[in-house]
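Missing here is one protein chain; the remaining ones are kept as they sit in the complex.
Naming follows writing order (A, B and C), and every chain is counted from residue 1.
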Amino acid sequence: MGFFGYFLRRLSLVIPTLLGVTIITFTLTYVLPGNPAVVKAGPLVSPEVVKELEKEMGLDQPAWVQYWRYISGVLRGDLGQSSSTGRPVLEDFRQRLPATLELTLASLLIALLIGIPLGVQSAVHRDTAIDHIGRIVGVAGVAMPTFWTGLLGLYAFFYLLGVAPPPLGRLGSGIAPPTAITGLYVVDSLLTGNWKALGSALHQLMLPAITLGLSVMAPIARMVRSTMLEILESDYIKSAWAAGIPRRRVIYGDALMNALIPVITILGIVFGFLMAGNAVVESVFAWPGIGNYAITSLMTKDSGPIQSFVLFVAVLYVVVNFAIDMIYGLIDPRIRLD
Amino acid sequence: MNAASVVDVRGLSVRFASDRGEIEAVDAASFDVREGEILGLVGESGSGKTVTATAILRLIRKPGRQTGGSILFDGRDLARIPEDELQQIRGAKIAMISQTPRTSLNPLITVGRQVARLFQLHAGLSAADSRKRALEMLTLVGIPEPERRARQYAHQFSGGMCQRVMIAMALTTSPRLLIADEPTTGLDVSTAARILDLLRDLGARTGASILLITHDLGVVATTCQRVAVMHAGQVVEIAPVRSLFRQPAHPYTRALVRSIPRIDREIVMEPVPGSVPSLLNPPAGCRYAGRCPWVEDRCRREKPAMTPVAPEHFVACFAVEDGRAAAV
Amino acid sequence: MADITETPIPLLRPATSTMRLVWLRIRRNWLSAIALAIIVAMILVALGADWIAPYEPDATDPDAALQSMSWHHWLGTDIYGRDLLSRIIHAARVDLTVAFGATAVALAIGSAIGAIAGHYRGLVDLVIMRCVDSVMAFPAFILAMAITAALGNSVGNVLLAIAITQIPTYLRLIRGEIFRIREMEYADAARVVGNPAWRIMFIHLLPNCLPPIIVQATLAMGYALLTMSALSFIGLGIQPPQSEWGSMTAEGAQYIVTGEWWLFLFPGLAIVIMVLAFNLVGDGLRDFLDPRMRGVR
Partner (left out) sequence: MASRTDRRTFLKLSGAGAATLGGFGGLSAARAQAGSSTLTVAWDTDIDSLDPHVFKSVGGYAVQCNLYDPIVGWKVRPVEGAKGVSRSFPNEFEGSIAESWTFERDGATIVLKVRPRMTFPSGRPVDAAALKYSLDRALQSPGYMRFIMPRMLRVTKPEEIVVRDPMTIALDMKGPTPQPMVLNFLSLMTITALDPELIKPNATEKDPWAADWAKRNAVGSGPYTLITNTPGVEVVLEARKDHWRGTPQFQKIVLKFVPNEADRVLLLKRKAIDLVIGRPGLSPRNIKTFENEKDFRIVTVPDTTCHWLAMNQTKKPLDNVKVRQAINYAIPIAAIVPNVLMGYGSAMKSPVPALTPGHDATLSPYKHDLDKARALMKEAGVTTPVTLDLAVRIGWQPHEEAAVWIQRELEKIGFKINITRQTDATFRQLASKGDMQLSIETWQSWVNDPFFHMVPLFHSTSKGTNTAFYSNPALDKILDENYHEPNVEKRLAAAKAAQKIVIDDAVWGMLWYDNWTRVMRNDIVGVEKRWDTFDRFTSLKTG
């Protein structure tokens, strides 16, 4: 019953954290300048009309009343209205979330596919040219602002070379989205065998996903490298060598398997980077996700989406980290069985 | 040399690079392990025993490297054969068990699987057959309820149990040589004794020769046929057990034998006077010179060669050569 | 007794001078050494901006608008005819101020609260740690974005926003170290002898905390620069007349398609180089200060 206890222990930390999160998001919006009533009313109306609107929107109530209304709304799934799309924020989120998830997962996949081998090779060839190059590539990946790499990529691969598609959404023009199952176009088109949509979705995804993936690859590579170094020195790897297990299997089997467990724990942090990078990358590539939505809303001081985005990301971050802890517990028999 | 050697180590040198210079961890060590025997390799911590064992399997890792000597196994020099051939030898013909059984098992693979995969790898058995053989092997090394235990992970095993698993793994493919590196470290006395019994028993049954690395002369006395004494990276004396304990020749060996507690076989050794010399740019001569009561100028300048003092009994010491040692 | 299996280190005797060792380590970490040199150089440039910059950063010259690289303007000019090099040099002040400032503020606040949590333990600690958890529930950039959006985008607010995202790191570090020291027997012994508690803390805390803090702070400065530039890109950056590399890059982005690529490239490169430098130095320091790594090879 070790795992259940572990689950409960972690869960008991999650709830106060989530409460804290809502207090922080509420406080931040409460002091956010830009009177939503003024924005809603438009320039041709009198201050009296604005006052009336404020009252209607409950902006004249004390903070704690507004917080209570906010939190009970959130629990009911009412995230307020967006003044720029005129729709409930939840509906806008639902529409845009698949785009964000698709980009995030694709980037994570790219980061893992590059980061893990890079880290392994750096560790195996420690202090050789391979290690140094890997280190520089990794550090350079994090050192470049994502909007900078994104725009450079767009300029080079779309404008100059024409190999990347125009940054106009998730599918090329004239291509109908695949039948919605998961909302992720790549997955859905695979499931329905819609190869045309698959090709287009992958093409559109390519540049933003690489941009975002490169920016979070370094922590993965670094973590893999350092844990691999430690594990390659461990007794069980030595005994694996001594037992004549082939080199590839020792490195990519025995050692990597163990090295990936700590990597799972930093996936939480990587996810945080991804969510942050997402907002910027989505904005650069006009990717129709929630990050882009939040940033556009920032410009128009559309507080509903901003507040909801920050809250949503934080909650998602907490949940993801919790899930990662649970996965960690399930994978590592030392936690699962004790 | 009467019996055939399984492995013949000749003039083995291993060095480690460091910031401050080269560390000569093993210096021209020579010894052999013969068919069916248990050879003890004794010495204080840091005397180069484990490095020697690691070198036999050619598993010295950077910044270390073998700088000289040969390791003859089946008439071939292990230091010079290609890596993929060596892969066929490691685990299959030369197996090793370590002093840290608990950490030497992969924490994420079930114990049974770790044993079974060696059968698959070295004996080419199918997955099902390997599993069966693994269970047999676990039974053989005295793991109770092998079916259940095979599905467990290393952290659910005690140290002694882990060592049994290690032995089971080492013996899966009936190796010709088993290197046991301090196999009883960290185990309580009775467990240690049982592990040693098991080793001796299995060694005899499978015909494997054993290189038993230990710092415990007591273990050597009860387990080994012959013994090689190492000090600061050099082999200073080789002798049959009986001969060594009756008449230790090298001053270091004498100190070691003196340090054995009388009644029990506690692993702790009385310290030999003085401390192990730095292996960083060591002096040219005998490395025991700094601690030796009979030291003379020549000891610091020249390295003594192995000379016979009795049948099968060799020692590297000018004082013994000169007969001065006998005076004590 | 450890055996030789671990490492041959126990056998080492100091046989060479300290200077030689330092040199050896620098040689091994030449990349970090270069990075450190870049940081020092950039600090000097920022301090001496008034003397080094060839032009006044805000001096407009409509006749020289949007010129490419030339002898007169090494990195070209912007739409107002302002010299890009001079602006990058002056912007270094803002960037480094925020990077160092945010780190210093985070360190100060984080240590103070961490010390309180570590000292009082119990309920105080519990409450503080739950607050920390809540703050850490936000990805750093998202939190910085929300704070800047709420407070407005002045240098001080951007600095504060970045600092807030970094506080938990130092707080937890200090708190953990205090807990560890309290557990240690020699601290009790020292107390019996009559050393005041703060002195014990200070004496033992400093050497233990300093290396990870230095490493952390160095890396954090790189992140601060990146956060600031991303904030600028989404329109929450520092406002004119102050300019910083991120806002310059974001503004420059408007001009790539019309051919004035230098306005985008060079300020961005300044960020890349500085972040790279901070990261490499941080990595180097980690290797240098981490006792486990010391002396190997």
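Please note the rule applied: a residue touches a chain if its C-beta (ideal position, glycine included) is under 8 Å from a C-beta of that chain, and two chains touch if they have at least 3 such contacts.
Keep in mind it's a predicted model, so treat the numbers as computed, not measured.
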item: Among shown chains, those touching the left-out chain; value: A, C
item: Absent-chain contact - pick from A:Arg10, A:His125, A:Arg249 or A:Lys301; value: A:Lys301
item: Touch with the omitted chain, as defined above, among A:Thr27, A:Ser83, A:Ser226 or A:Thr265; value: A:Ser83
item: Sole residue of A:Pro167, A:Gly183 or A:Pro262 that reaches the chain not shown, by the stated touch rule; value: A:Pro167
item: Identified contact with the non-displayed chain, of A:Ile175, A:Ile261 or A:Val284; value: A:Val284
item: Interface with the unshown chain - residue positions in subunit A; value: 33-35, 38-39, 41-47, 49, 82-87, 92, 95-96, 151, 154-156, 158-163, 165-169, 173, 283-284, 286, 288, 292-293, 296, 298-302
item: Sites on subunit C contacted by the missing partner chain, in the whole complex; value: 60, 62, 65, 68, 79-80, 152, 235, 239-241, 253-261
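Heads up, the rule we're going with is that only the chains that are shown with their structure count from here on.
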item: Chain at maximum distance from subunit C, centres defined as averaged CA atoms; value: B
item: Of A-B and A-C, pair with higher C-beta contact tally; value: A-C
item: Rounded Å distance between subunit A and subunit B, as computed from the means of their C-alpha atoms; value: 53
item: Distance from subunit C to subunit A - Cα centre to Cα centre, in angstrom; value: 24
item: Per-residue overlap in subunit B, given as positions that touch at least 2 other chains; value: 62
item: Multi-partner residues of subunit C (at least 2 other chains); value: 297
item: Subunit C - residues contacting subunit A, complex; value: 28, 31, 130-131, 133-135, 137-143, 145-147, 149-152, 222, 226, 229-230, 233-236, 246, 249-250, 253, 256-257, 264, 268, 271-273, 275-276, 279-280, 283, 297
item: Subunit C-facing residues of subunit A, complex; value: 13, 16-21, 23-25, 28-29, 31-33, 127, 132, 135-136, 139-140, 142-148, 151, 155, 159, 271-273, 275-277, 279-280, 283, 295, 298-299, 306, 309-310, 313-315, 317-318
item: For the subunit A and subunit B complex, residues of the former touching the latter; value: 126, 234-236, 238-247, 254, 257-258, 261, 331-334, 337-338
